[in-house]
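A single protein chain has been omitted from the complex, and every remaining protein chain is retained in its original position.
Here is chain A:
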């Protein structure tokens, strides 16, 4: 005979009251696996391009720690942003607003993984990389999530740095420091982030407005956002080519990055031109989708070259 039958979820304002409801899958969802996969990929490329040698076991540990650190940042982001996640259609089904995991559980999970990943990286690889990873987590959680995201439309411009650090962290795992080459990898992702997220914000503007997040289209309007997308896409074109300019990628990469950058710019021009109706939405969706392809292909080309040269 049961004394008290527990309800599946106890929620107030979409936040779970009871703990111990989450499945393993819910905890994995807290790590933002799709963001994690991009972090793993860019970090791996950074590691492969770095001069020097790292034992394969330590290389795997490095990538694992960077991935766990990124996942921990995601969990802490969901801990802090549960209130706004609950009102946005894109994020309403995340574990906390869905009432599967409490905020306290997400906080504990995120902090444990943050500390664990930084300490493991420090003990196994080097303390410079560990400190850099700790700074990246701090930057994403405190600077972006807790401070910038709710206070300025420049949130993803500055906050984008957090997503751009992983290849630099991976580079420092090999070399123990940072260099102009790793800064170039950072710069590519850093300049790619604003047009990528503003394209998303254009077709999810209602969501951000409802949640009170001051994304550029909400605060400055869609015209200003389209102008900014165009400016950043223009700036991204030469930056994508920089690995060739700095001599750590071939001329073939330079031509490839230039062609992809022109395609990116072309789609940004389409977004700038089509301002109303279904065509405007389609243009923004197309740019958003292509931006993912752009970043993946650029880093994939760099990776392929490093593998061919190393072989």
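Throughout what follows, a contact is a pair of C-beta atoms (placed from the backbone, for glycine too) under 8 Å apart; a residue touches a chain by one contact, two chains touch by 3 or more; residues count from 1.
Simple rule for what comes next: contacts and distances are computed from a predicted model.
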Answer for the undisplayed chain, UniProt naming, from "ABC transporter substrate-binding protein", "Spermidine/putrescine transport system permease protein PotC", "Monovalent cation/H+ antiporter subunit F" or "CoxF protein", is "CoxF protein"
Hey, which of A:58, A:87 or A:131 is the one touching the hidden chain? A:58
Touch with the missing chain holds, among A:124, A:137, A:280 or A:303, for A:124
Touching the unshown chain, chain A contributes residues 2-6, 8, 20-24, 27, 55, 57-58, 61, 120, 123-124
